[in-house]
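These notes are about the structure you will find just below.
A single protein chain has been omitted from the complex, and every remaining protein chain is retained in its original position.
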Amino acid sequence: MDLFEYQGKELLRRFEVPVPEGRVASNPAEAAAAAEGLGSKVVVKAQVQVGGRGKAGGIKVAESAGEAREVAEQILGMDIKGHTVKRVLVERAGDIKEEYYLSFLVDRSERKFLGMMSAEGGVEIEQVADENPDAIARVHVDPSLGISDFHARKLVFGAKLNPAARKGAIAMIPKLYRAFVELDASLVEINPLVLTGDGKVVALDAKVTVDDSADYRHPNFGELRAAHEVPEQERLAKEKGLNFIKLDGDIGIIGNGAGLVMATLDVVKAAGGDAANFLDVGGGAGADVLSNAIEVITSDDNVKSIFLNIFGGITRGDLVAEGIIDALGRLDVTIPIVVRLDGTNAEEGRKMLADAPHAMLHAEDTMLGAAKRAVDLAGGAGSAGPPGGGGA
Amino acid sequence: MDLFEYQGKELLRRFEVPVPEGRVASNPAEAAAAAEGLGSKVVVKAQVQVGGRGKAGGIKVAESAGEAREVAEQILGMDIKGHTVKRVLVERAGDIKEEYYLSFLVDRSERKFLGMMSAEGGVEIEQVADENPDAIARVHVDPSLGISDFHARKLVFGAKLNPAARKGAIAMIPKLYRAFVELDASLVEINPLVLTGDGKVVALDAKVTVDDSADYRHPNFGELRAAHEVPEQERLAKEKGLNFIKLDGDIGIIGNGAGLVMATLDVVKAAGGDAANFLDVGGGAGADVLSNAIEVITSDDNVKSIFLNIFGGITRGDLVAEGIIDALGRLDVTIPIVVRLDGTNAEEGRKMLADAPHAMLHAEDTMLGAAKRAVDLAGGAGSAGPPGGGGA
Amino acid sequence: MAIIVDATTKLVVQGLTGREGRFHGLRNKAYGTDLVAGVTPGKGGSDVEGVPIFDTVAEAVSDTRANTSMVFVPPPFAADAILEAYDAGIDTIITITEGIPAMDMARAVGYIRGQGGAGSAEAQNGRATLIGPNCPGVISPGKANVGIIPSEVCEAGPIGLVSRSGTLVYQIVHELSQKNLGQSTCVGIGGDPIPGSDFIDVLSKFNADGQTELVVMVGEIGGDDEERAAEWIEDNMTKPVVAYIAGFTAPPGKRMGHAGAIISGSRGTAQAKAEALEAAGVRVGRNPTEVAELVVEARGS
Partner (left out) sequence: MAIIVDATTKLVVQGLTGREGRFHGLRNKAYGTDLVAGVTPGKGGSDVEGVPIFDTVAEAVSDTRANTSMVFVPPPFAADAILEAYDAGIDTIITITEGIPAMDMARAVGYIRGQGGAGSAEAQNGRATLIGPNCPGVISPGKANVGIIPSEVCEAGPIGLVSRSGTLVYQIVHELSQKNLGQSTCVGIGGDPIPGSDFIDVLSKFNADGQTELVVMVGEIGGDDEERAAEWIEDNMTKPVVAYIAGFTAPPGKRMGHAGAIISGSRGTAQAKAEALEAAGVRVGRNPTEVAELVVEARGS
């Protein structure tokens, strides 16, 4: 889960990472009250999970509570790159002398945590990495050892930070690391980290991504998640235990395992079609899960055909067939479903489907054959050719 | 520093290790008040750092505050194996069902922490180790990894603990480990760890040894140390930065480095003498330190001669000579001092001593020669022959 | 020969008394895997269809000489179970459990692989081989199956298979078996952020394995495991490699179920991975069927 700025900062504050004083507001009156409470010049910041909100007009300074109300009114409801602003963060405005970059993330290839710091902050770090890679200091922290002071020094001296900011940065880095670890984060990114006029080092922005697998040991994550809007269809799918993502095409995809579903998307594309979604029923799905998956997909009016691709491991073919038969029985299915079933108990499953014929049900033996059939049934090939990349 | 039981338990309580409720008392009235406060049957325990206090009558049960006053009166001031009882711990008496053993310590050879547990508690663990070594479960914990639940299970199942005590013990072990690490302890030993009638697992005794090198990060250790009585001469020596231990002989020993001082003790013994003390001036001692060392030793009436054995590394021979000359000048030295000086700037030092003759000052070239001379000057060989051990 | 599991495998299942652990453990046993023990704290002394249960892995190892563990315990306890197996001297630890927090795995995997310095990513320094978590396990057809790969689709033979995706293992094996291309070992390494073994670890084992003549690697979008594998293959691999990458049409930035399957910048796309592999001399199939065809072609050439 990617946290909103205000959520990330609230969590970082618990680990004594210096962040500006601020309050979240979801309407202009709350914004005015927040500015009143802070009693100083404030910054009103759109809470959206997308870059470039400053340029889009999503960050404004207000000198008074009244002005805070006005700018909040402007910002709330704005659309920033497809994200609607539902909340603003009202923060005490500070005197910013310099902007830096600081982050910790999980480095899969090294199986360690990677800390990165740059004296060039406030811009996209990818841009710095491209244009001036030496400006980014890196340090790997071994998870079993944890952070030691030298890691912080290596970042701060390596990034050639202004000596005035050294002490503050060296003090902050271990705190940010501890937040990263104890929040079960996969990323904490402070951009910009700022040196203020009075010599303090403060996290002016915060991007925190937490590991959903660790939800069970963070009772507060549920509350944080509630602030995130999820498309209705995805929410429904999630409730039913399905891993669902909406896409732009017209061929509904159901499969077991993320890899197989991605491969299914690819073969559908190669056959000239476009997937309407990604839907992974996961491992060991039973009849009810399959039935629910069909229900979720058929509820989408854009879908013209469904390709159901199952290779059973823990998932049993007989239960898959049971789920399909159940869905066809209880739903008024009017779009064709192409079924390709292999693996554990697949033979039993194929026999069950053959024994329960339905006008909308089409069996295919191979993945490629099934993809072509689904594309045909959806009304033929669209614009797409074979996927890019050098061919064998 | 070895902590008193009441100090160790107080610290363990902060790490949520279950210990009986109790209060320390240094006079019978305080003991009565403590019993009153606890409002139940209590146990009054002598606070001495020596085993076998139970057999010596240092642990007594009291049914009432009045009785607590009486037993405290009996126990306070008692002599237990040379230790005078200055304080008692008054604890709520519990219903003990079984007694176990549990400890963590630094294992030098493995460079890891060693956890040990036995279902045979309440007796000396060395005895268990001798008579029934399989009754002690052991687990090594890697300091960089820290404790994991399996370590606790390995101890508890390995020690074949009563199933009724499993849950409590498995919950307690990681807490004890954290106390061990965060207190900078070299040993935490719970003997006995008890299973109470109501199924709780509680540390009935606690032996905690903390690392003096870590004093700087434990502001409370100074206070704990204040409760420890140190012989006057050792206290004085410590104030002057000297590492001093009183022994039984009549030849005062001063040297630099623990190894060299121990070797000096050995050659004195081989020469037929007995050391009156162990005194290490440490590395890089200056003139004042040497002068102080001579003052401390000469203040002991048992000392009949002094062997000052210096091999300079950081310690400089000229400064050693300066210290000796200073001491001879300001003190009324009436016992012979045999000086053997080698290493850094030794030549300069020897010349300085030759230039400032004193009736009590005797220079020797070798360690063996100096030892013989010191023994002679103390009045000849005592009872001792050469130290034991197979010869070359 | 085969790699990781074979006829010498003596298996202990951590979590054998659980529903899934029991089902798959006994299924592995039925396949011929030498299942010698189960571990469930507090259930020591009981048995699961004759397989003895111990309270700790240490006891299981001491009594049965188990050398391989399959971890089937729930996510909150899985990293501890892995560390317990390692502490008990187990050499091969295969973790099926899905949903283990990355922090737990970072700690356990980092510890067991050893800290090393440069190059630590390229070879396991530690004593034990870790596979998974969130993986279907390892099968060496005809010898041993440790995990949930459906053995019915497998045949013994000269092809090594290594895959980040579980169901794609089944699909590719199916395609291979249909062309009578048997497998030496099929390894699912899982798609979690901190995997116990990566492509390079497994490729280097196949490279040294007498039975394996050709390796199929199945990657997917996200991370740079495939790109690093490509570099390694170019420098080290002495056997032909055929690859498949899933996710050419996955939209950038969308999570596809695996935490690792997030496209990050230009690297991490299926396109970039396929190009890197082809530059290293690896034939890359566009779909599972084509992969099997390329294997036939590579063996013919």
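Remarks
First chain written, first letter: the chains are A, B and C, and each begins at residue 1.
Just so we're on the same page, contacts are C-beta pairs under 8 Å (C-beta built on N, C-alpha and C of every residue); 3 or more make two chains touch, one makes a residue touch a chain.
Note that the coordinates shown come from a computational prediction; the quantities given were computed from them, not determined experimentally.
For the chain left out of this panel, the touching residue among B:144, B:162 or B:233 is B:144.
Here the missing chain is touched by one residue of B:230, B:314, B:331 or B:354, and it is B:314. The missing chain, though absent from the display, is touched by one residue of B:184, B:300, B:326 or B:348; that residue is B:184.
Interface residues of chain A with the unshown chain, by the touch rule above, are 139, 142, 144-145, 148-151, 153-154, 157-158, 163, 166. Interface residues of chain B with the unshown chain, by the touch rule above, are 106, 108-113, 126, 142-145, 181, 184, 186, 211, 213-214, 216-217, 243, 245, 247, 255-263, 265-270, 275, 278, 280, 283-284, 311-314, 342-344, 366-368, 386-392.
The definition used in the following text is that only the chains that are shown with their structure count from here on.
Chain centres here are means of the Cα atoms, and by that rule the chain farthest away from chain B is A.
Distance between chain centres (mean CA atoms), chain B to chain C: 53 Å.
Chain A and chain C have Cα centroids lying 26 Å from one another. Counting partners per residue, chain B has 144-145 as the residues that reach two or more other chains.
For chain C, the set of residues that touch two or more other chains comprises 107, 111.
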